[in-house]
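Below is one structure, written out as structure tokens, with a few remarks after it.
Every protein chain but one is kept in place in this view of the complex.
Moving on to chain A:
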Amino acid sequence: MATSGNNSINAKLVLLGDMGAGKSSLVFRFVKGQFLEFQESTIGAAFFSQTLALNDATVKFEIWDTAGQERYHSLAPMYYRGAAAAIIVYDITSTESFERAKKWVQELQKQGNPNMVTALAGNKADLEDKRKVALEAKNCGAPVQEAHTYAEENGLFFKETSAKTATNVNEIFHEIAKRLPRAQPAQHPAGVVLTDRAAEHSRTSACCT
């Protein structure tokens, strides 16, 4: 759930999509500005936060990566719980990953909250010569997939991205931030988070001085 106060919005964002579509690479590019050509499957870090300053608000994303639990369809309900936004990622060089992305859209409609801001990212857009999923519908005979129409029909906003060249990566997160509801009253009472008091103190003193 996006919670807000003083024009600052905290939003949980979840990534969905099949293995190898580039979910972690997208986050890594967005959060660290880096790209690793031979990224290992996600190990050790699957939780990032990144703050975006917009004109009317500051959005702090808490980004959840799947940690490999998508592989055998064992993502837990808690993964979707309270998510304000989702990015469903596929690989434009794989029709299979696009078909799987459609399944993830259905899964999200079942599990997620109905007001979620959802984006579809056609990743690896730098690999134009290996493209299998078309951007727009074509009138030629070949039964090519076209992502744009699918996204429109399903109320997703859509961009083709490249974590490698950084194309549209910041843009897709910015667009999500812009679309998040402002000043949405918390639907449920907020709980407490267990933290270390030392950390809490440093934060408190930082905001009071």
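Keep this in mind: contacts are C-beta pairs under 8 Å (C-beta built on N, C-alpha and C of every residue); 3 or more make two chains touch, one makes a residue touch a chain; residues count from 1.
Here is the rule we go by: contacts and distances are computed from a predicted model.
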From the options "LSM2-LSM8 complex subunit LSM8", "Guanosine nucleotide diphosphate dissociation inhibitor", "Histone-fold-containing protein" or "Potassium channel domain-containing protein", the chain left out of the display has the UniProt protein name "Guanosine nucleotide diphosphate dissociation inhibitor"
Among the options A:Lys32, A:Arg71, A:Lys130 or A:Arg182, the absent chain makes contact with A:Arg71
On chain A, the omitted chain is touched by residues 3, 10, 42-47, 67-69, 71-74, 76-79, 81, 188-198, 200
